[in-house]
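First up is the structure itself, then whatever we jot down about it.
A single protein chain has been removed from this complex, and every other one stays in its place.
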Amino acid sequence: MANVLINVPKTARRGEVIEIKAMILHPMETGFRPGTSGRIIPRNIIERFTATWNGTEVFSMAMSPAIAANPFVSFFAVARESGTIALRWTGDEGFAVEERVAITVA
Amino acid sequence: MKAARAVLGLVALFAATWAAAQGTLETRRSGYQDMGPALRQMQDDDTANPGMLFVQLGDQAWSRPAGTSGKSCADCHGAVAGMKGVAARYPAIPPGADKPVDLGGRINLCRTGRQQAEPWPAENRDLLALEALVALQSRGEPIAPPADPRLAPFRERGAEIYRRRQGQLNLSCAICHDDNAGKQLAGVVIPQAHPTGYPIYRLEWQTLGSLKRRLRNCLVGVRADAWPLDAMEYVELETYLMDRARGMKIESPAVRP
Partner (left out) sequence: MTACKLQRRTFLAGTALVTMLPAAASHATPEAMAAAIKEVVGNATVREGKVTLDVPPLIENGSTVPLTVSVESPMSEADHVKAIHVFNEKNPQPYVFDATLGPASGKAVVGTRIKLGDSQRIVAIAVTSKGEFWSGSADVIVTLAACLEEMT
């Protein structure tokens, strides 16, 4: 869990709607800012965030340069079965991070 | 009738002096109180405060061996919870030294002196992460500068810097942060400038930063030349500011605009 802060309840009741929050360290450089040289700093953003529950996608977000640095996302998902929630971020410059959290649903 | 009025008068006088004896009304405000509800909420929620991302990095750094010693912070200090109260009493003069260091300076002394590792430069991410982790252990604790008489000349120099006019705008810290705190400047409320939440996640920086970095922004603000990064002025000013904020609660890692 190097540069990612994830908040998922460890357990949930079957059918409960849980909130998942995730924040990742990333500059989200818009590609519109001039640097001190006067030249535009090249764009470097996360383009997509995806959440899967035991392999099935439950949420995704296409991000634009208008998403703030160190992007924070919160969303909801229905707790159906125990297993693994996988969170994936991909973007410019080959950025690809995946983190997995276990959840017990009873 | 006259007697009743006299008694009432005495009771009122007693109540007033009793109230006054309870101590002066706290007029100091943290920058937290000058922010809108959205930013206060961002700071209060540990699952959403961007500073907590750096605290997590600090937690990893705490257990990571460093330098030729192969030792981590944990190897000497144990669990980081033992650092409670530490951030509340910095800057301080370390053993064997004759001038104070700030918290980042103290961490670097551990790196060079105990871990045989290279010191981290100012605003280094790992350094800030450890500062955030250590400062978090003092969250809720009152700021309590050490009662070290050797700090007095540094604190006095800090007070002198605070009151000195500087820069092309010829403003002193006191003019904005004492005389005009609470009023608006460029659409935002001027805070009293108590360093209760460092290192802070400043939205302007889009990252965590130290008091030194914030003070440099102030110097740019008054169009003064920022002092070199290793200047004692920053530590002297912080020594004064922490004394000025004595008793106020640490709220690190804070969020600020």
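Which chain is which? They are A and B, in the order written, and residues in each are numbered from 1.
In this text, a residue touches a chain if its C-beta (ideal position, glycine included) is under 8 Å from a C-beta of that chain, and two chains touch if they have at least 3 such contacts.
The structure displayed is predicted, hence computed values, not measured ones.
Among the residues B:Val7, B:Ala97 or B:Val188, only B:Val188 touches the chain that is left out of the figure.
Of the listed positions A:Thr56, A:Thr84 or A:Thr104, the one in contact with the omitted chain in the full complex is A:Thr56. One of B:Pro37, B:Pro149 or B:Pro228 touches the chain omitted from the figure, and that residue is B:Pro37.
With the whole complex as reference, residues 35-39, 41-42, 50, 185-188, 190, 203-206, 216-218, 220-223, 257 of chain B touch the missing chain. Contacts to the hidden chain, counted on chain A, fall at residues 17-18, 21, 28, 30, 32, 36, 53, 56-69, 71-78, 80.
We take it that only the chains that are shown with their structure count from here on.
Those residues of chain B that touch chain A in the shared complex are 47-48, 50, 52-53, 56-57, 60, 206-207. Chain A meets chain B in the complex at residues 1-5, 7, 21, 23-25, 27-28, 68-70, 72, 74.
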